[in-house]
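A protein chain is absent from this complex, but the other protein chains hold their places.
Order as written gives the chain letters A and B; numbering starts at 1 within each chain.
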Amino acid sequence: MATELEERFAIYAFNAGLLVIKLFVVAFSTGVVRGSKKVVLNEEDSKRKGMEMSTEEHPAVARVKRAHLNDLENIPAFLIISLVWIHTIPDIVECHVLMWLFTTARFVHTAVYAYYPVPQPARGICFIVGVLITLYMIVRNFIYFAQFF
Amino acid sequence: MATELEERFAIYAFNAGLLVIKLFVVAFSTGVVRGSKKVVLNEEDSKRKGMEMSTEEHPAVARVKRAHLNDLENIPAFLIISLVWIHTIPDIVECHVLMWLFTTARFVHTAVYAYYPVPQPARGICFIVGVLITLYMIVRNFIYFAQFF
Partner (left out) sequence: MATELEERFAIYAFNAGLLVIKLFVVAFSTGVVRGSKKVVLNEEDSKRKGMEMSTEEHPAVARVKRAHLNDLENIPAFLIISLVWIHTIPDIVECHVLMWLFTTARFVHTAVYAYYPVPQPARGICFIVGVLITLYMIVRNFIYFAQFF
């Protein structure tokens, strides 16, 4: 029999896994896009055939890197806050909805930022959804853990 | 009755929440400062009225981004190390002091870096305080967990 915490930890484990896989996909596409644009930043890399040395990234590479940095600003923060939040034993349906919605928002954010650029507010909405879910969890954590002071 | 771990986990939950809220404030001010300077990096954003396209951030935006990056280098590391540390059941007063001192140092760091730039060593001292607290917790973790080998 799974405990209440284990059930929620399982949801956490799946979402954490998918979000980190997404981080890796973006990290690898930096390399792939850089290879296709043939502009590198490290002198030792420029020795490879056809590579040009530069102090500035190609715009297409810089775009993927900005998407990646935005992930780094949001995903680790969410994974720490939501790990605390599942210890408050939230409603199981709410737990599913918020965790999967965050993950979906970040996947769409990456898609419309790094791969199929569309005008705002698509990217902004995805970013805000992620931030609001995290903020909601923080407030729930504050309310729940206040009892221990 | 709260267990000893729950009491410490509650302190952790509050500090983690405040630090992530601070991260979000800095993230939003990047957008606000960028809007006020009217220089954007993404072509799809430049279609908005009065926005100028550039490959380089405006200096004021670059400054907020550096403050943000410094947070990303320090806050997730602290939140992981301190999560391990509370499992060593440190003295409750020590736990309060170190956790709140770290959070205060990071808030002041952001203030003197991103919003009211003052000459060094103000920024450096805040950074060092955060690093020293994290290092102290790492050493305590090493001592405590050595018993399990």
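Quick notes on this structure:
Going forward, a contact is a pair of C-beta atoms (placed from the backbone, for glycine too) under 8 Å apart; a residue touches a chain by one contact, two chains touch by 3 or more.
Here the structure is a predicted model, which is why all the values come from computation and not from measurement.
Checked against the hidden chain, the listed residues A:61, A:79, A:98 or A:112 yield one contact partner: A:79.
Only one of A:16, A:67 or A:98 touches the chain withheld from this view, namely A:16.
Taking the whole complex into account, chain A touches the unshown chain at residues 2, 6-7, 9-10, 12-14, 16-17, 20-21, 23-24, 27, 41-45, 47-48, 55, 68, 72, 75-76, 79-80, 83. Summarising the interface, chain B meets the missing chain with residues 56, 59, 62-63, 66, 72-74, 76-77, 80-81, 84, 87, 117-120, 131, 134-135, 138-139, 141-142, 144-149.
In this section, only the chains that are shown with their structure count from here on.
For the pair chain A and chain B, the distance between C-alpha centroids works out to 17 Å.
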